[in-house]
Structure formats: C-alpha cells, structure tokens
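Missing here is one protein chain; the remaining ones are kept as they sit in the complex.
Right after this comes chain A.
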C-alpha cells in the first residue's frame, strides 16, 4: 500500500518544522494577524523592481510588517523572534502549496498531518481556498525576465539629398522601440537590413507554430493547468 507523501516533501522544511512547537502556544487572534500579514506580503512582493518608487513601497510594507510583528508580539507578551519564526513557517506553507498547485483537499490533509492547532488549520485552509487563485496568478507574473517591448513605431523616409550627396532617392526606415524599463531607442534600418529582419521574423513565427504542433509541449501545458 503506497502512502502518499505530504506536499511539503519527504523531509518537512526546517522553517515549518521550527514553527510547529512555537505556534502551539499562541492565541488564535495572534496567529490570525500573522496570517493576514503573510497574505499581504505575498500579494505585494515582487522580484524585479525597476522603478525606485516600487522599491520604496515594498520596503515600506516589509518594514510595517516587521513593526506590526514586534508590536503584537509585545502585546501578547511573546518574544518578537518567535513571531518571526511563525511568520516564516506560515509563509513557507502557503508558498510551497501555491508553487506545486496543490488542490484544496490535499492541502487540508497535509497541514492536518503537521499537528497544528485546529483553528489555525481552518484559517490556513480558508485563505488557501479563497485567495489561492489570486496568489497563484500573482506569482505567475512575478518572474525574472528580460525587458519587454512596449511600443514600436516606424516611419519610411525617402532621402532626397544630403550634405554630401544630392539627387539620391533612397528609402530608409526609421524605427523607435521602447521597452518596459523606460529605455527608448531610435535607429535607422536600410532596405537590405530590413529584408533580413523580415525574413528572420517570419522564420521565428514559423518555428513558434511548429512548436505548437509538437505534442509534448501541449501535453505539458494540459498537465500544468
């Protein structure tokens, strides 16, 4: 008879292991606060922070979470380090569940196996059921990527004459690309280079279509969704 292994893995991560004895002593309101802070953090954290304002805002949120943890720890007469341990443990439980796309029953079964206090189990599973989809979508979009092309403008010019040539009628293409880092580039493309570019774009498009024909890729997509 094959026993199913918990979604947390054969060896439970130390962050979760360390939390279990600590959280037994906490009151429900306290760990409810911590759980809501975990959810807030997961919704606002981002890997790539291009603009300084986003970076500052994230730092504000993490600082406020840290302060709230310390204050509520002092209110409940608990060492602030312990509240951080609980925060990390709850964060890991939710993070791994979202990453592995665990379904609700498996999640409930596995955290019951962890022998956490029952109200905490109910709270955790509520959060996972209600906000799991949002958090999963957010973590799907939070990736390390190259800068993406945002705008692309072009213009076709016909050069009539210039300071060292006259009476030449050569067409030239001007392109302007802006990526989502805010960097804008304007450049000229001769008709020759433009034909090479067009050929390569068509080739890439064809390769993309060929990949979609490839059955392994479509099977993988279906398995993930």
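What we mean here is this: contacts are C-beta pairs under 8 Å (C-beta built on N, C-alpha and C of every residue); 3 or more make two chains touch, one makes a residue touch a chain; residues count from 1.
Keep in mind that, in the parts below, contacts and distances are computed from a predicted model.
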item	value
Identity of the absent chain, which is to be given by its UniProt protein name, from "Prefoldin subunit 6", "Protein YIPF3", "Integrator complex subunit 4" or "COMM domain-containing protein 6"	"COMM domain-containing protein 6"
Residue touching the undisplayed chain, where the options are A:17, A:99, A:115 or A:155	A:155
Residue ranges of chain A at the interface with the undisplayed chain	152-164, 171-172
